[in-house]
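The structure's right below; bear with me while I get my questions together.
For this view, one protein chain was removed and the others were kept in their places.
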Amino acid sequence: MERVLTKPNRCKQCSLCVDSCPTKSISFSEELNESGYNYTIINHETCTACGICYTVCPDGVYEVLGDK
Amino acid sequence: MAKSRKFPESIDRPMGFCPGCGHGVVIRLIAECLEELGQDKNVIYGIGVGCSSLLGGGLETDRRHCSHGRAGAVCTGMKRVNPDNIVISYQGDGDAYSIGLAETTAAAYRNENFTTFIVNNVNYGMTGGQMSNTTLPGQVTTTSPRGRNCDVTGYPLKFPELVANQFNAAYAARGCITTPAQINKTKKYIKNALEAQMNKEGYSVVEILSTCPTNWGMSATESKVKLEKDIIQYFPLGEFKMREVK
Partner (left out) sequence: MGDMIKGNEAIAEAAIRAGARFYAGYPITPSTEIMEYVAYRMEQVGGAFVQAESEIAGVNMVIGAASCGVRSFTASSGPGMSLKQEGMTTMADENLPVVVINMVRYGNGIGTLLTAQCDYLRETRGGGNGDYRCIVLCPDSIQEAVDLVTLAFDLAEKYRMVCLIMSEGALGQMMEPCELPPMQEAKKYSWGFDGKYTNKLIGIFDRDSMKEAEELNDRYNRVKENEQRWEDNYLEDADYVFVSFGLPGRSTIGAVEQLRKEGHKVGFIRPITVWPFPEKAFEKINPNVKGFITIEANATGQMVDDVALTAKKKFERNVPVFCNPHVYGVPAMKTIKEDYYKVTAGEMKEVY
């Protein structure tokens, strides 16, 4: 179930989220976004929606769905 | 159930910061705090020159792109005539501590009731990595090619400490954006600073140590390691002036 949404066009491939994700659920896609970066994709099977990706991302790529 | 996290509306547009730059996290923390305090539709920013300028490409609020270093003065004018708006000065270490040292310091000295956020990445970022007043001893920059010699250029400037020890301000703190824990702590400092303004306690400042992968010549993750290993020892984290309990 997708509990974290992404905006691939905002990703700048800085890899802060990839390196910070505690379950190593984030990787880079083979595709490029509009800016020419390999954007991040989430393995929703292993993602726990902890929100650390949202916390470390400088570009607003992530949105965590859940309780307010 | 996870806690929902959504990028604040006032900044939810592509910004021109470098990949992995700390600015993106800092402005998000500020915008989140404003939303949580119910002030996101009651804010005016005074934006410095430098990487801070890039906010003007995606921040949708009342804002003034100030002349280089002068945000401390511009925000003074804005807050004096609009005391019920939240006025925020958003600058880098170059803008606030070199060219703007007089205006930044004078606003703190006068205890002006606005909040200053200074993103400190120990170099002049936008112009390509020159030495700043916060550059570390021995640090190589484009204008200190043999490493900074602090005996002739001065030692790293510690502004929140100056405000806390010498002036009559409401709140002064320094945070950083290395780990999620530090990011959360920094958010608390930012919220404290904004609350000090809302309660008309006086001047509040939070300096936030940030990475600059581009000019430090390393990846974003490596920059965070450098920040933890090398930079924090010169710039202690914490709250130097606590808000007075009234």
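The first chain written gets the first letter, and so on, giving A and B; residue counts start at 1 in each chain.
In the analysis below, a residue touches a chain if its C-beta (ideal position, glycine included) is under 8 Å from a C-beta of that chain, and two chains touch if they have at least 3 such contacts.
Because the structure is a prediction, the values reported are computed rather than measured.
Colleague: Among the chains included here, which ones are touched by the excluded chain in the whole complex?
Modeller: B
Colleague: Just to verify: which one of B:S4, B:N42, B:N111 or B:T127 makes contact with the chain not shown?
Modeller: With B:S4, B:N42, B:N111 or B:T127 as choices, the missing chain is touched by B:N42.
Colleague: Where the complex has a chain not shown, which of B:S4, B:S67, B:T179 or B:S219 is the residue touching it?
Modeller: Final answer for the missing-chain contact: B:S67.
Colleague: Which of B:S53, B:N133 or B:T214 touches the chain that is not shown?
Modeller: Checking each option in B:S53, B:N133 or B:T214, the one touching the absent chain turns out to be B:S53.
Colleague: Spell out, residue by residue, where the missing chain touches subunit B.
Modeller: Against the left-out chain, subunit B lists 16, 41-44, 46, 53, 56-58, 60-67, 70, 72-82, 84-86, 102-103, 106, 110.
Going forward, only the chains that are shown with their structure count from here on.
Colleague: If you average the CA atoms of subunit A and of subunit B, how many Å lie between those two points?
Modeller: Chain centroid spacing, subunit A to subunit B, equals 26 Å.
Colleague: State the interface residues of subunit B toward subunit A in the complex, per the touch definition above.
Modeller: Checking each residue of subunit B against subunit A gives 1-7, 11-12, 14-15, 17-25, 28, 180, 183-184, 213, 219-221, 224.
Colleague: Would you pull the subunit A residues touching subunit B in the complex into a rising list?
Modeller: Per the stated touch rule, the residues are 3, 9-10, 12-16, 19-20, 37, 48-52, 54-60, 62-68.
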